[in-house]
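The complex appears here without one of its protein chains, the remainder shown in place.
Let's look at chain A:
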Amino acid sequence: MKDWMGKIRTLSIFSFLVMVLTACGKDNLTALVPKGYGAEQSFNVIIISILVMIVVFIVVMAIYIYVVLKFRRKKGQEDQIPVQTEGNKTLEVVWTVIPILLLIIIAVPTIASTYDLADEGEKEDSINVNVKGMQFWWNFEYANEEVQTSQELYIPVDQKVYLNMLSGDVIHAFWVPSISGKMDVSPENENTMYIQAFEEGVYWGKCTEFCGDSHSLMDFKIVVVSQEEYDQWIDGMKNTDPEYTAQSASAQEGQQLFNNNCISCHAIDASATNPVIAPNLADFDNRTMIAGIEHYSKEALVDWIMNPGEIKPGNGMMDAEYLDDEGMSTISEEDVEKIADFLMELKATDEPVDSVKDFREQEGQGN
């Protein structure tokens, strides 16, 4: 038995080290370093409940360790019969009342923050975004600006932004752990939540309601920018041109191919009247990533167009006409490269906002 104890000790040290080494996770993804109002509210309740629970755990473990060590049957006392205690009314009342008090300590802030996070009092004076979740991507429509975009939600720092969420197919859930807790995106009831970010940057969003094959790849980003950058970006988006003419020769050929194969589903301007069938490609050159999960590069974009089913199994693009039964492109790689050249010309502002530039740089370093 002795050497087991040694192993347990080694193991607990090892587990502790693991905790320390992994720290709190990736900065723009973890819920443990809140960078937004909702995340902060949740975090406070998490901390209160953890503290209360740790107190309970310590009490239980203290009694537990004491009894197991003290009252273990000793050699030569096998025949001894302990006193048959029936119970103890006082003790039982104590361990009924104390937990009730402890639970009240948790319940009060819980209810307060639950109501706070559901408050819609400032909705009319704030930015409103209609969020649509689809297998396996996201569409964002700025209700008052008549602008829509996909996969990346731009918001100004320190501003309340209301999200009115509806699904285009099955139930999804919208979660950006660093900014706020999650809310389901259902096909029948419009759910509303608000988010407010404290710091500029790009924050990782994930779908958390099981929604099919590529549930784990339905990532999106919240791009938090300064008010100034936000206004510029919105202006740029309003002026994206559906009749845009590509600049370089290769991109011009790409545009032809795009118009023949892709335009029936994908729009290249951010106008809110575009039907939401497939991701809106306006401002494509400002994207943080390709399809939400691949590093932003021409190579990755070509890969994606050539065989989207390999990268995101079960996604709607696999039904596109340019793909054969195996899900492989019938357009040659050369031509796809031209399409990529065209897409990478699409931009609403002259160059990516600072947050996106920083994000791409950071992501690049990891590889």
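Just so we're on the same page, a contact is a pair of C-beta atoms (placed from the backbone, for glycine too) under 8 Å apart; a residue touches a chain by one contact, two chains touch by 3 or more; residues count from 1.
The definition used in the following text is that contacts and distances are computed from a predicted model.
Not every chain of the complex appears here, and the one that does not is recorded in UniProt as "Cytochrome c oxidase subunit 1", selected from "Aspartate carbamoyltransferase regulatory chain", "Sugar ABC transporter permease", "Cytochrome c oxidase subunit 1" or "Cyclic nucleotide-binding/CBS domain-containing protein". Note on the undisplayed chain: of the listed residues A:Val131, A:Met183 or A:Leu323, the one touching it is A:Met183.
Considering the full assembly, A:Trp175 is the residue among A:Trp175, A:Phe258 or A:Phe342 that touches the omitted chain. For chain A, the residues touching the chain absent from view are 4, 7-8, 11, 15, 18-19, 21-26, 29-32, 38-39, 41-43, 45-46, 49-50, 53, 56-57, 60-61, 63-64, 67-68, 71-73, 77-78, 80-88, 91-92, 95-96, 99-100, 103, 106-107, 110-111, 113-118, 169-171, 173, 175, 177, 180-184, 186-189, 191-192, 204, 206-217, 219, 293, 313-314, 363, 366-367.
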